[in-house]
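The structure is given below, and queries will be raised subsequently.
For this view, one protein chain was removed and the others were kept in their places.
Here is chain A:
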Amino acid sequence: MLHLLKTVSVAALLAGIAATASFAEENTAWRLFISDHGEPVVRALDAGSGRELGKFATKVPTSLARSDSGKTIFAVQGKGDIVQAISSGISIGDHGDHGDLKIEDAKLLDVEFAGKKPSHFVDHGGDIALFFDGEGVARTTSETDVLDGKADFRETKTDAPHHGLAVAFDGHVLLTEPNKEKPDELPVGIRVVDASGAQVGDVHSCPGLHGEAASGNILAIACAKGLLIVKSGDKEPSIEFLPYSETLPEGKTTTLVGGRGLQYFLGNYGPSAVVLIDSTSKEAFRRIELPTRRVHFAVDPVRPKFAYVFTEDGMIHQLDVVSGAITKSLPLTDPYSMDGHWSDPRPRIAVADDAIYVTDPLKSTLHVIDAKSFEKTKDISVEGKPFNIVAVGGSGETH
């Protein structure tokens, strides 16, 4: 319930307590975790120096997701029927007026979750939900257990295998409702079940469901005609439908990310536009046209004003989420056409500290952009086809 936008709150708190007497030293640490498009490996890099800190073998080439706390990286292996977990080695404990930064070696945890075709990973306040498309089953666990090496989980089933997702939310589980006639197509809604596994209320209709994100205490799920907006309720999650505004052209959102530090959502709107969403505002949707089709986008957890979009012409764009406009653009790579399979090797973005990192899988390179000047500062070569990338870190006191 009390979901703060943590990364920033710790930084902001730190800024405010400079006067507090302390014998502890303040430090900053950021790490990058990068998977390969063709090889079953995850590399851990020190973000500042680009130095490789470790290399972890997965079963098959993997996609990556980080937990909200940044303590855990999940290697979701759709083709390997497994999810593995890596301890990032960085933890920031928030103690009200200061954050404690603890740095250890990153390590592959002795915890794995097996199941057919794992797809979406969702962390909600430390409650992890993994959805396995091949079974239509959600397995939920807690980050604390995972870090303790416990692979305990609770299983919640849907009616059929389908490409879906689940969220562990306030003691309930939100699950996609498969399309009964055509389970191969996108799900048609969200079902809520309580701790005993019993369904709560009716299915919340959401045909064409794909994409989910949280920003602070709000969760958004994208549908063909709008979004489901989920908040904490008195007894059970409250879910409302927010239709796309009539001023928007034909289109829909299929990928969402949530703002950090500012509460908003960024989604695609069709292939070559993005939309900024504030469900609490009268003008809930602001659509921003892109020069070409989008490849990937990410929000800046350190500078809440900005998000970044990579487009198929090889450009990265700085999006000012306050003014709702692209403020800077930078040519970065050769073109990466969106023709072809959705999972072909293409760049991905992550933000760590004062830099934006973009993988360039076909050039075995990681591009580094200064977040303030929005200029490229260096390239780091990374073996193979660096693909998925996540960043964890922050500042805090080390005792």
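Criterion: contacts are C-beta pairs under 8 Å (C-beta built on N, C-alpha and C of every residue); 3 or more make two chains touch, one makes a residue touch a chain; residues count from 1.
To be clear about the criterion, contacts and distances are computed from a predicted model.
Asker: Can you work out the missing subunit's protein name as recorded in UniProt? Choose among "Acyl-CoA/acyl-ACP dehydrogenase", "Ion-translocating oxidoreductase complex subunit D", "Phosphate transport system permease protein" or "Metal ABC transporter substrate-binding protein".
Answerer: Not shown, but named in UniProt as "Metal ABC transporter substrate-binding protein".
Asker: Quick one: say which of A:27, A:199 or A:281 touches the chain that got left out.
Answerer: Answer from the full complex: A:281 touches the omitted chain.
Asker: Would you mind spotting which of A:28, A:119, A:144 or A:217 touches the chain that isn't drawn?
Answerer: A:217
Asker: Pick from A:29, A:109, A:321 or A:352: which residue touches the chain that isn't shown?
Answerer: A:321
Asker: Can you tell me which of A:176, A:263 or A:333 touches the chain that was removed from the display?
Answerer: A:263
Asker: Out of A:136, A:226 or A:304, which is the one that touches the chain we can't see?
Answerer: A:304
Asker: Going by the touch rule given at the top, which residues of chain A touch the chain that is not shown?
Answerer: Residues of chain A in contact with the hidden chain: 1-2, 4-5, 8-9, 12, 15-17, 93, 95-98, 100, 215-218, 234, 259, 261-264, 276, 278, 280-281, 303-305, 321-324.
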